[in-house]
Structure formats: structure tokens, C-alpha cells
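All protein chains but one are shown at their positions in the complex.
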């Protein structure tokens, strides 16, 4: 697409798309905030938050073929999966662990996303395991193309695999092996590292002796990009470049998006033990939702009125989701026993 | 040591040291060749060879404090361990699996080196496991220094940890994690990758999308050096730089030495199935033993007469080693049962 | 019927499955030009090309993880781990990931993949080329574990494994690769994963085994038959999920049970068989449940005298049969 080289890919985003992106950031934020309240009220045992990561995630979703391309997310990807089609109700059901919950039938903790109909792969807790698996998804795409099982411009089929993780998780051997395979086989693969400078309490310099995760791309012969993860359009540009590389057979990209986890690691954490309030306050000035709102206001895409409408709509949706999830039935105890093996007919 | 910056460290090697290095290369080569003969004669079940790697290994041994610094070798390190003190007899005993064999009491396959009195750590077969362990050895050195348990200029104590592996083995997550720890903690650590361009049958480009393993150093914030592994003095220079960095607290180094495995992978392999005879012949022109011999002859360090004397001495030593090992008793069957747990008194 | 070795049957199974289903591919170290270090994939890269017979980097966890990803994307990977001893780096991907996808996604995502690996001792492979690892995986719900002891079963079970919608660990007794020969039909067949095989019928004692030990148990049963002892040999074949009926039925008939495995005794696979019998067959037992296994030391030693000491063999099995029958 030579037309794009002159201008930033984000410049081609329609107003409609920009508003949608804003909406998903807002909806995710309000859902997330509600979960914290529910946890404080003792209604749910656990919550882990995407607050501060919304810009990165919504941009990632919009840069790919949402709901078609394979996405293998991590626990902090609430905005990402919502932008792909997971609803506040789905999420609330998982917070409570109610019968038939979308991702796992309430077998997994919340934020272990997964939705077959959206090509969101079911996630686990051990970090970085998704990276070489996502390389395997990308390998499958390349395989299907090479074997004539899929045609290169069939946009109804997945044409890339995107996976996400935190910067701390790149310390795992799993990450190395996944990146390496992606490089060796030149796979349609994007690894999006959401660098929020902490892995629970351990700061970046406790994880690696380089200052940017993107520096590590060189070890794998893949393309590396580092980007401001609080800036929707900057992340969109980076991710779009990565997606275009994948679609056109140019291979894998490692994208580092630098942002901040504005909450404790999870509802089990107390971040006051390891980072200063000043630091947190400083980063709050870069709240991605506020930044994007300002930008869209400035560009006349958003208006005060629209903001209020969106807020009201988000509140209504979150209220409704919570109420319905609260009222939903619990799983039967014996549901613990199902789905150990897929039946042979499914082969 | 500012004096060294002007000239190459190898320029300071004494004639005596150069002759010793030549001797160990020769002794290792003749021992190794004999093992192939013994295997063809059906006397031993297995042999894996260092032929082609001798320059790299002898230089590595001479660049460190041999027998004192920790060395965590791999199966191809016959020359390295011989230069540190393992004898042809020790090796012959392991080929047969005779009672009391040095490294493992004949429990392990040959070439799984280990000698406590030489600070050679016992090796296993799963590749790359030694890398993070060697980082642990280096961590222990730094720990002892920081806690006043060891003084920085006590050369009777290990002051660095050296580990070796092949280029293929850097694909393992174990390697990534070991390198990363070495970088984060700035450890007195050397990882010597002996890049012989094959991992059994798989060529370099099947392992990584970069052309030099040393390129990967940047991902860990450690120093990277790539060197011609058939050139004793070039490897010595690189390793000496790495060792000096370690001794002076400057941190870890990744050294790639490029050489060639002049034999099949092991006695179980047949390399004709995956590499051309032309390629092998081409590399034989870079036989490190021949190259070093020529150089020492040219510089007048070696003489034709000395070469003959060394050959005779090596043959005598290898003959003697083989005979004594052949005559040595087998372990008792029940020796299989010992050494499961160290006794509490050893704590 | 063609007479062939265990490994030939395995190669043939893969060849036929590659031909049958374009989604089937193979990956692992040296599986391409080299045809595998044991030659199990010999000739396949020539026939199916490097896209379907893929040399992997030297990295087991990603061999498995790539397989998982490809299986999620509806391919049918056959992943080779060069020796079972080297499966441990992939333990996380197998036990935490492959095994749990179906359950953790409420049946949305499944992982139809095969992990093949040679296992077992007696070939001078020492601590790291002799391991038996089946017990680790048979303990993990969500994994199927299969170990054949005949060429017929090897081919038929491997084909079933490739067609199974679940992750199947397929361990091959490497000492038997060329030592074990048998008839294999020309025509297409499969052997279902699940049922055990009564390798030899008998009345006095049940011997439970699999892999090389099943092969040895048959030899031992033949030995003691000369002495008038009638030993039933049950080749378990599928270790997980195990065929409890076959175990019960045999023990209810004979009243005596010997479990043979070459892995370390403690918590080796035979522990579960013994525990099942102790629970479900109590009233039928005429003697203790005996186990013959490798001793609890950290590996099969290299040197022959020690290796022989470690390994169960037909004579040791025959002795154990005699002792238990005499109980």
C-alpha cells in the first residue's frame, strides 16, 4: 500500500472508528472500575485491571481484522477483548463465576479470556506460554497458505496471530522460543509487549539490562518498534505497520507499548509497598482515556454532549451487566467433571 | 590493565604457554581419533568428538584461571577439560564405563565431564541447562564478594564462571534465562558459544534468523564478541577480554567462536545425509591443529623435531591410557544404587 | 500381511496419515533431511516436502507449543521429542497448556496433537537417554498416554492418535524399535485408544505391563509355562485413560497381580495399577500386589553391569512370577 507511506496509518481512521475506539476504552474503563467496587463490597473474590493500558489495547484491536485474526491475549487485555466483542456482561459473569460464563464456563478465574467465535484463544495464568502458541497459530496460517488450504486475500480467514504480554514476562524462556520460531519461519505474527515498568513489584531493571523491550527484536531477526502506549494513534500506527508486514508476508514484529498500570497489580496486591505515590500521580497525568478524550475533543470528533451520552450509556450497560450477572444461576457442582476430553466425533 | 590495550593479549603469551596449548590440542586430537577407532572396533558404544573445536577450547582454558574458575562445559569440550587437567586415561575410562571413572563413576555416558578438584561442574545431556546454572555459579561469586566471604584478588578462589554450548542450543529458553540473569546482575560470567553451523543436521538458519550468535548479546545488555574459532590466538584475545571484564566487575560476555565440526555429530550420526562432502573438505583446510602448527612453526616456537617428539609422546600417552582403561575392572552391579542422597554430615 | 519392525510400523503410520489428511504435519529436531535420529521419519521429507516435515529449532517447549498453536488452528501436528529425557523443558506446555485447553475453555478450544518420543533404557544411554516419563503425564488429566509394544499396535494406535481430537503422548520403546518385529496388515486399520490387550491368556497370575516390558513379560510367561505356570499378560497399551475393566477382569480370574515397569519404582505408572487393584479387587486377591520396576535411583547408569542391574528383563520377570505364584 504505497499510499500509506506518506501519511500515518492513523490518519486514515474514520471518525466513526475513532469514536468506536473511544467508546471501547470508556466501556472497558467503567467496567473495570465497577469490578474494583464489587471486590471492595466483597461480591467477587478477585479482579485484575486494564486501567492505564486502554490506549494500547484498543489500538491493537483496530489495527487487525478484529474477530477473525487470531488473538491470544493475557489477563490484562480487557479493553482488547472488549473491542473484539466480549461484553461487560460476559466479564461480569466471569467475575462471579456464573453458569455458562463465556470464556470457561466459570472454571477459570476472571480475565482468562477466550471466545471461539471471536478467534480469541483461551488464556491460562502461567505467563508467556501464549507466545510460542501464538507463533504456532501464525505457523498454521503460513502452512495453510503454502498448502493451498487458504487463499492469501481471503479476509474471512485469520491472516495473522497477535499475542500480548507484559514486559516482565519476556524474561521467560517461553518468550524467547516463541520469538525465535517467529523469526526463523518469518511468521505472520505480532508480539505486543505492554511495558508498564513493573511485574507486580519488580521494576523493569530487575527484568532486563536493556531499556526497551524492542531492543530484543534484533536477537530474532524480527522487526522491533517501541511506542508510547498511552497514545492511541501512535500505537495504531505501530500496530498497523506490524499487521501490514504480517499480511504481506514480511514476517513478525515485536511491538513495545510503554504505558503504566494505574492500579495495584490485582485485587490481591498493595502497590504502596513498592512504588511511590508521587510516581503514580505523575503517570496519572498520562491517563490514556483522558488524553484520547482531549484529542478527540480538540479535533472536534467528540463533543461535551457526546461524552455525556457515552458516559450514560456505559453506566447503563455496566449496571445492566452487573445486575444480570448477579441474578444468573451458579454452575452445578458436577459441571466440574465435564470437558476433560473432546469426544472422538469432534476430530 | 591499560598496558594491554595497545597490544593483543595473545602477544603476551609465553612460548611455553603456546607450546602447552599446542600440546593439549594435539593430545585431545589423538585421544579423540583413537576413540573413533575404538568405536569402529566395537570396543565402546559411543563417542562424541571435539575435532575441529580444539583451537576455541584450548584458548578458552588458557584465558581463565584453569582449575580454579568454575567451568560448566558441554559434551564437545574434550580439549577444554584436558587443558584443565582431565587426562586421556580419565576419558578412556569413561568410554568403557569402568569402575571409578572420574566424572561419574561410569554412571554417565562419556563426555559428560565433571571433576570437583578442577572445578569442572558435572554435565548432563539436555542442552543449555548449564547456562543458567553457570549464571548461578557467577552469582555465587558476586554474592561471596558482596558478603565479604571472598576477597576480590584471591586467585585461589573462582572469580568467574565459564560455560559452553553449541549455537543450536541457544534456541533453548534455558539459554535466554541464563543470559538474562547474567545481564541483569552484571555477573562475572562468560558464555562461549561454539558455532559450528550445525545442530546435528539442522543448519544455523534453522535455529535463528540472525547470522551471528553474538548479535544476541544486545538483548541482554551484555558484551558480545564474534571470533574465528579456528584461530587459537584470536579466540584467546576474545576470551581474555571476557575474562578481564569478569575479573574486574564489568560483567558478562557472550563469545561466539565460529568453527566446524569435522566429524559426524557423534558415533550414532551419519553426516552424509545432510551436508556435502565438498563443504566438509573446504573446512578441513581450516583444521585448527594444522593452522596452529603452521603458525608456531613459522614463528619458530615449534620445530619439526618437536612436532615429532610431541606426536610420539601423545601416542604413548593415548596407548597407555587405552591399555590401562581396557584392563581396569568394571563397576559392581550394585554401584547402581549409591549416591542418591548426600549424607546429612556433608551439609 | 507384512512382517516389519516396530519403527517401520511407526513410519508407515505417519506416512499414511500425511497422505490422508493435508492438515497433518511433522515437526521436531532433525526430522527432515536426517529422517530423525532413530530414522522414524525417514523418507518423509522427500515425499511431503519441508513445509510438512519441518526441522525445528533445538527447543522442545516451542516444538510442543507450535504444535499446540497449530492444533488450535485446526491442523494436526505430530511433534517429535528426540528422546523422552528431553521432554522436560516442554513440561509446562504439555501439563499446564495442552492438557487443559479443552476444560479451561469449556470445550471451545481443543488441541488435536500427537507428541511422539522414544523412551526407555537398556541401550547404554545412561541417565539422559534412557528415561521413562509416562508416569508424569498419565497423572495429568486431559492427556492421553499411549505406549505400544507390537508393530501392529504401534501403527494402529498412532493412526488413532493422529485422528484423536485431544493431545496424545505416544511413547515408543526405543530398545524395541528394531528388536520387536511382527505382522502388519496391508489394508487400512486403526487400533482404538483405550482398551488394553490380553497378550497371553492365563489362570495363575496376571502380569500387567506395557512397551518393552510387555514384550519381556510375554517371554517370561513363555519361560514359566514350561514349569506349568499359567501367566496372563495384559499389555495395557493405553496408560491414560486406563482400561480398569481389563485390570479387574484379569485379577478377578487369577487372584494374583504383578505389575512390571522399567521406570523408577516409587510413583511409577505401576503404582496406580497397584492402587486400583488394592481398591477394586480386594476380595479376589490371593496375595499381595507386587511391583517389579527400576530401583529408586536418579537414572539408568551407563556401564553395563550397573545398567543390567537396573533394568527389569525376562529372567527377573519370570522370577517375580514364580515368587508370587508360590505365595
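The letters A, B and C name the chains in turn, as written, and every chain counts its residues from 1.
The rule we apply is simple: contacts are C-beta pairs under 8 Å (C-beta built on N, C-alpha and C of every residue); 3 or more make two chains touch, one makes a residue touch a chain.
This is a predicted model, so every value here is computed, not measured.
Q: In the full complex, which of B:122, B:186, B:212 or B:273 touches the chain missing from this view?
A: B:122
Q: Touching the left-out chain: which of A:97, A:229 or A:251?
A: A:97
Q: Write down which of A:67, A:85 or A:126 is the residue touching the left-out chain.
A: Considering all chains, including the one not shown, the answer is A:126.
Q: In the whole complex, not just what's shown, which of B:91, B:139 or B:292 touches the removed chain?
A: Within the whole complex, the residue contacting the unshown chain is B:139.
Q: Tell me which residue among B:49, B:79, B:103 or B:322 touches the hidden chain in the full complex.
A: B:103
Q: Have a look at A:11, A:202 or A:290 and name the one touching the chain we're not showing.
A: A:202
Q: Spell out, residue by residue, where the missing chain touches subunit C.
A: 85, 88-89, 91-92, 95-96, 99-100, 102-104, 127-128, 135-136, 138-142, 240, 242, 264, 266-272, 274-275, 277-280, 282, 285, 287-291, 296-299
Q: Contact with the hidden chain only, please: which subunit A residues?
A: Interface with the chain not displayed, on the subunit A side: 45-46, 96-99, 101, 104, 106-110, 112, 124-127, 168-169, 171-174, 199-202, 206-208, 268-269, 273-274, 330-337, 340.
Q: Please identify, in ascending order, the residues of subunit B that touch the omitted chain?
A: Per the touch rule, subunit B residues meeting the hidden chain are 70, 72, 100-101, 103-105, 107-108, 112, 114-116, 121-122, 124, 126, 129, 131-141, 143-144, 146-147, 149, 158, 161, 173-174, 177-178, 180-181, 184, 338-344, 346-347.
Methods note: only the chains that are shown with their structure count from here on.
Q: Specify the chain most distant from subunit C by Cα centroid.
A: Following the centroid criterion, the farthest chain would be A.
Q: Go ahead and note the Å separation of the Cα centroids belonging to subunit A and subunit B.
A: About 45 Å separates the centre of subunit A from that of subunit B.
Q: CA centre of subunit A versus CA centre of subunit C: separation in Å?
A: 40
Q: Where in subunit C do residues touch two or more of the other chains?
A: 56-57, 59, 61-62, 89
Q: Among the residues of subunit A, which are close enough to touch at least two other chains?
A: If we look for residues of subunit A contacting two or more partner chains, we find 173-174, 177, 180, 184.
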